[in-house]
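Just one protein chain is left out here, and the rest sit where they should.
Right after this comes chain A.
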Amino acid sequence: MTTRFAYDDDSVVVIIGSGAGGGTLAQALARKGIDSVVLEAGKRYQMNDIENDEWEMFKKISWLDERITAGPRQLTETFPGLPAWIVKGVGGSTIHWAGVSLRFQPHEFKLHSEIGDLEGANLLNWPISYEELEPYYVKAERHMGVTGDSTGMPYHQWNNNFKVLAAGAERIGYKQLRSGPMAINTEEYDERGRCMQAGFCMQGCRFGAKWSTMYSDIPRAEASGHCEVRPRSMALKIEHDDQGRATAVVYADGDGNQHRQRARAVCVAGNSIESPRLLLNSHSSMFPDGLANSSGQVGRNYMTHATSCIFGVMPKPVHMHRGTTFAGIISDEARLDQSRGFAGGYTLEVMSLGVPFFAKFMDPTNAGWGRDITTALDKYDHLSGVWICGEDLPMEQNGITLHDTRKDQHGLPVPVVYKGDHPNDARLRRHGEQQARRCYEAAGAERIFKVPDFPTSHNVGTNRMSARPEDGVVNRWGQAHDIDNLFISDGSQFTSSGAENPTLTIVALALRQADHIAERMQRQEL
């Protein structure tokens, strides 16, 4: 039975977004008997909407509302209207994510202390330590079904793509080669089946072997009677009273009708572009620069990971499309070691694309046509690919702003997504590209080439955590420094990007935040 809450019910927590942050939070609160209304901008999808088809799924689930790519980077030219590759739908980007579930390393929570000031970088330590988050990493791993110690599930069998990369990596001396941890079941776990090595992880897992709030957290939260999910509900503005406490969220439903949902607390989890955008759009006479923005840091410090992608043409068919897309991780370069010429580290992660996306992404610049492209495509089945996921330093000027004149279908200013490299990012990227090339050379590749950046799926940092209110937007619990009952529950609260994919850390933070919210409610503080 579907639970419904009244618009004027001010006892509910309103959660904006249903992905890794919002979906996890909704279920964690529901388990504690705390009622929530989840406002999700996108539609609800069923398992049979998930197809093994790159373009069809891209068109079906992607967030394609108008956005403007900006900044000194190739993406500004190649994807001027698509800075980010994320999902609009119930389940958010957990439908699309690849499943890599690495924890941040202890030093990554205090990079500023480790390396000191770096010109041009807006470095800051997280207000929490690895040790504080560690129990929640374990909870998150059990919650999501991450292969490895927390669940006892074995890592995936190595697929062909990883075998090739690993053969090269071992020859250049790398030791930390693993096909996990992945939040993709290798055996039945949590009422979901095992990985069938279908490929297409990023088009949604048709078998449900990959954790996604779409079919894990959201249905359970709804079944509990403590959560109502409202799909096709675009949050427009968070309202507050004259004490400066959040009181309600105004949103537009699928027909464009506006509603006002009253709230006991508001948790924002719309990913690192929409979350700051909503805060900025919620400006008022009391908060003329946007909600929770006394620090001026809302929308700033946008990080995407310093990434690159290298492919090798191997002597024999690899069939990289067969099997789990990203199940192969090399962590030797993830350490902090400034003797390499850059601060921060990176992981090397095996990756594959199908023919349609490989053709589109191999060189999306205007010059990306002709025999250079087609001779690689003619060898498609001989390809092996690796993606570099590196620490991206926060810079104040990288961020989300509102366009002066352009409005979206709801009449809201369109977000401008500005990003450039710090010199450190560029050095890390070059090092990663060189090492990836060395791997493929050692593996006997006949040709090696770089594929330019894709629209980014790892978007973090635009409402960052800080110990002091003047340095960031939220405190150690994700609670806004300025507004007591306003929380940030997604990757935008990251203080740094780490060298790891963000989802596991988003989930760990959401589980921790749920405990915190429940405790404060019990103490009548919220």
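Assorted remarks:
Everything that follows uses one rule, which is that a residue touches a chain if its C-beta (ideal position, glycine included) is under 8 Å from a C-beta of that chain, and two chains touch if they have at least 3 such contacts; residues count from 1.
Definition applied: contacts and distances are computed from a predicted model.
The complex includes a chain that is not drawn, and of the options "ATP-binding cassette domain-containing protein", "Gluconate 2-dehydrogenase subunit 3 family protein", "Putative tricarboxylic transport membrane protein" or "ATP-grasp ribosomal peptide maturase" the UniProt name matching it is "Gluconate 2-dehydrogenase subunit 3 family protein". The hidden chain makes contact, of the residues A:199, A:290, A:312 or A:390, with A:199.
Only one of the listed residues, A:159, A:301 or A:331, touches the absent chain: A:159. Touching the missing chain, out of A:33, A:254, A:315 or A:423, is residue A:315. Listed residues A:63, A:85 or A:380: the one in touch with the omitted chain is A:380. In the full complex, chain A makes contact with the omitted chain through residues 51-55, 157-160, 163-164, 167, 171, 195-200, 206-207, 315-319, 321-323, 354-356, 358-360, 366-367, 369-371, 373-374, 377-378, 380-381, 443-444.
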